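Let me begin by handing over the structure; questions about it come next.
One protein chain is absent from this view; the other protein chains keep their places.
Our next item is chain A:
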Amino acid sequence: MNARTLPYLLILPVTLFLCVFFIYPFVLVAQLAFTQGDGFTLANFREVVGYWKFPISLKNTLLLAAIVVPIQLALSLAMATMVSKMEKGRDLVLYVWTIPLGISDLAAGIIWLAIFEQSGFLNSMMSGMGLIDKPISLLTYEHPWVIFIAIALAEIWRATAIMLVILVAGMGLIPKEYYEAAEVFGASPWKRFLKITLPMLRPSLQTALVLRVILAFEVFAVVIALGGSLFPVLMAETYAYQFDLLNSGAAAAIALIILAISIGFTLIILRLLRVPKGATI
């Protein structure tokens, strides 16, 4: 076999698979979004964007991402640093911390619902401690911020580990010698983190952040479980258009909007965390 053509031949099955099951449906969705009855139109987009719930769901989605992702980034960096410094029991700790990854997002939402609902753990605990006389309904339209906190907590609990795993792997790749050199040349532990760990972790940070941000824009099941329709987000709107209003064109349009936002943020993250030309990490 020709050594030049072999690699292409080997990636051919995957490429075909992706074309059939990703590119083709994507083209169909795009077609759906840009047509209404006959020919090209932006009517679907106009309809979707003009709907009163759209600005709210866009704001909610972005706000949730803006709060959750930075907290997850900080948490996962701290956790990864701790794990990397451990000599014994490292794997055990890592397994425990990644347990939430094994749970579907709907299940995660339900777990946090069990904590926050009227007969939930939080109410039982507070009444047990004598803080409240009778259970209070937390997840109602009267306390939108409680719903927001509950969703943010569930998201943080559920999906920090995916960043953690990527960052732990990335940190393991940084040679110990760089830390020793930095230490000898006067860098405190904090400075070593800033000047060695963070810059050398850029490729892993890119992957972790892109993955996490995209997931944040696709947030759905946790929101449905905890907030229902009280906390509209873009993905829930897509669902509503497709299955409640049976408007596939609008659903496709909003899906494309989410895709555009995801691509936009991916490009921003890649740009911000790019490795300077010539530098090798």
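Following the convention adopted for this analysis, contacts are C-beta pairs under 8 Å (C-beta built on N, C-alpha and C of every residue); 3 or more make two chains touch, one makes a residue touch a chain; residues count from 1.
To be clear about the criterion, contacts and distances are computed from a predicted model.
Peer 1: Select, from "Transmembrane transport protein", "Metallophosphoesterase", "Carbohydrate ABC transporter ATP-binding protein, CUT1 family" or "Cytochrome c domain-containing protein", the UniProt-recorded name of the complex's unshown chain.
Peer 2: Of the names offered in "Transmembrane transport protein", "Metallophosphoesterase", "Carbohydrate ABC transporter ATP-binding protein, CUT1 family" or "Cytochrome c domain-containing protein", the one UniProt assigns to the missing chain is "Carbohydrate ABC transporter ATP-binding protein, CUT1 family".
Peer 1: Consider the whole complex, including the chain that is not shown, and state which of A:38, A:133 or A:177 touches that chain.
Peer 2: A:177
Peer 1: Which listed residue, A:86, A:245 or A:281, touches the chain dropped from view?
Peer 2: A:281
Peer 1: Name, in rising order, the residues on chain A that touch the hidden chain in the full complex.
Peer 2: 175, 177-178, 180-188, 191, 195-196, 199-200, 202, 275-276, 278-281
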